[in-house]
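The structure under discussion is supplied below as structure tokens; questions concerning it will follow.
Of the protein chains in this complex, one is absent; all others appear in place.
Lettered A and B in written order, each chain numbered from 1.
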Amino acid sequence: MTTDKAITWFLRCYVAVIFLFVFAPILTSVVFSFNSDRFPSLPLGEFTWNWYQLAYQDPDIWEAIRNSLVVSLTTATLATFIGFCTAYTDFRYQFRFKNAYLALALLPPTIPLIILALAMLAWFSKIGVSGRLWSIIVAHTVLCAPFAMAVIRLRLQQMDKDLEAAGWNLGADEWRAMRFIVIPYTLPAIISALCLTMAVSFDEFMIAWFVSGLNKTIPVFILEILQGNVDPRIYALGSFVFIVSATLVVCAQLLLSTNKPSTRSG
Amino acid sequence: MKNKSTTLSLSRRQFIKRSGGVATAIAFPAIVTSRKALAEPTEINMLAWYGHGEPDVVSEFEAMNNVKFNPKYYAGGDNMLGLIAQSPPGTYDIILSDAEFVQQLNQAGYIEELNPDDYPIDDFIHEDFKQFPGHWSDGKMYSVMVRFGYLGVSYNRNAIGDDDAMSYKCFWNEDIAGKVGHFDWHLPSLGMMSLLNGNIPKPFDIDSGAWKGVQETTMSLRPQVGGFFDYGGTFNSLKNSEMSAICGIGDWITGVLEKDGAPVTSVVPKEGGIQWTESYCIGKGSAKAELVNQFIQYMMSPAGQVRSAEMAAYPAFCVTNAGQAELRNVNMKEAERTGQIVGAANNPLTLISEGRIHYREVPIQQSLEEWNDFWSEYKNA
Partner (left out) sequence: MKSVKPGLDAYALTWRLPVIIWQVLFFVAPLAFMIAMSFFLVKNYRMVEAFELANWIKMFSRDYFRDTYWQTLGLASLTTACATMLAFPAAFALSFKVSENARRWAIFFLIIPFFTSYLVRIFSWYVLLAESGVINKIIGFLGVGPYTMLNTMFGTMVGYFALTLPLVIILQTLSMSSIDRSLIEAAHNLGAGRFRTIFQVIIPSAKIGLVVGALFCFILSFGDFVSPYYLGGSQPPTLTILITDTTKSGQQWPRAAVVAVTMMVTLMVIAFSAIKFAYHNRSQ
């Protein structure tokens, strides 16, 4: 019994160490975003809002934020639509090349981003649409759709197949059944897929860096600070990205967990 | 000017082209301005090394002319060529190029012709700069030199003695093993190795035997090397003493840190140094050529030359006498630090006249690709 306890405690300490590893860089970035020294080091300098102010006053950063919002919102909409189509097709239909179809839809996240970025840029240059915000949106949609598919598919899994069929029996055509049964049922998942894909797109820098041309998003801006005159503005921006993404994820999480009771009742 | 007649006829052609541009510029905003506020600034897309589009350089011009610079930064001339090639023609209005790559830009048809009368070329501090190699072709001017600087030994003074630093051999010092960094671009580092091997006065014009020698010398440095860095990485590794010396840079990076109080500096060693040169070009097909030309004129003016000399990202020497004089007026300390004072011991022109400065070029007898290939091999060794 005592050895059991010792092991349990040892394991818990181990988990704490792992969490320390995971959160050390995040804490570091928060601490140094308020630190006056230009190069972050110990001992700490004075407390300052300077880096946030610098970032706040920079019109280029606002332009990048605008770009990021346009890209991530559009990406989220498109990716969620495509993800929904895939999830619904997988849920509802059996057909001959279904595995190929699913592979086509689900594979993008398994390709390293740098390869996707290279391929996308080459292709976009070839068809003459490189260097626009649209290029980032299209590329991000490909990357994000599988995440939306996964979230929505999970929700569809919980839906009784008879539910849709019951609608048809009551005289609704498929479109009406979709409108009044399937979509309302999957709505929480749809919204959480929107949040999730938006968060993924909001933080992606590799593809955006390759295909964006002159249209910088926030992560690309951060990369350019890292390649250029590094200063703690990077941390101020990092905190901003973190707050946006974390909000989105918490929303997604809350929506996913609040719909659980309704599953049981439904 | 020497080629007055050609210039005149060409500037007429340019004028027609530009007035066409103006016509569309007038017609087009009429549609746009109906929706947008009149005060909406004109956007100028700039392709440049890091820092050239930052507020400390451009904000005054932006405010005066109601324009907004939209910079895309690159590192290294080959990187620049790649970025232009991937973008639709006319994407970049203004290109800040390394002087040795202007020729390629011109050959590929990426840049517009310039009118030499627009710039204070007669006031340039050195005869060579007036017709810098590659900037003129068949008597036509395609690029104007705006700033320059020297590459040599850049080091932490706590780790390497000032006497030691007077030779590239100090990179091989045992006590800085693992603490020699490279700026991650083949041209400057390999040029230095070529100088060390005695390929003077043409470190980039070497036959296959000498090229082999350069490769061997470079490879022998590999055990000393602690990393390969971009601008930000170089900057940080010197600042936090991660690296004691960096091969392939000069005052353009250490100057920023020196002004900040860090114990780092750069010297031109006895084997000689390499001159980096930056020049402005107008992108082919830019609809804003007139405005861009105004900006180049601004940067060539004494005030603009001071902005360039004091640029936050990396300092440089002025190319005009008037620019130097203005720098002495407004920032004597920086003028002294960089020797931009007539008769100063560290005056940049003194070094040139002593024959210790060699212009950076693309390799003459090998292809750029061959040098780059070796660089990949070297990184991997």
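Note that in this section a residue touches a chain if its C-beta (ideal position, glycine included) is under 8 Å from a C-beta of that chain, and two chains touch if they have at least 3 such contacts.
Since the structure is predicted, the reported quantities are computational estimates derived from the model, not experimental observations.
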Residues of chain B (touch criterion as defined above) contacting the omitted chain: 75-76, 78-79, 81-82, 85, 104, 107-108, 178, 181, 184, 186, 225-230, 233, 236-237, 240-242, 368-369, 372-373, 375-377, 379-381
In chain A, positions touching the absent partner: 7-8, 11-12, 14-15, 18-19, 21-26, 28-29, 32, 40-42, 81-82, 85-86, 88-89, 92-95, 101, 104-105, 107-108, 110-116, 118-120, 122-124, 126, 138-139, 141-142, 145, 161-162, 165, 168-169, 174-175, 199, 203, 205-206, 219, 222-223, 226, 230, 234-235, 237-238, 241-242, 245-246, 248-249, 253
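Criterion: only the chains that are shown with their structure count from here on.
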Distance between chain centroids, defined by C-alpha means - chain A, chain B (Å): 39
Chain B - residues contacting chain A, complex: 45, 50-51, 55, 68, 70, 72-73, 75, 86-88, 91, 230-232, 235-236, 239-240, 256, 260, 312-313
Chain B-facing residues of chain A, complex: 38-39, 41, 58-59, 121, 125, 128, 130-131, 213-214, 224-230
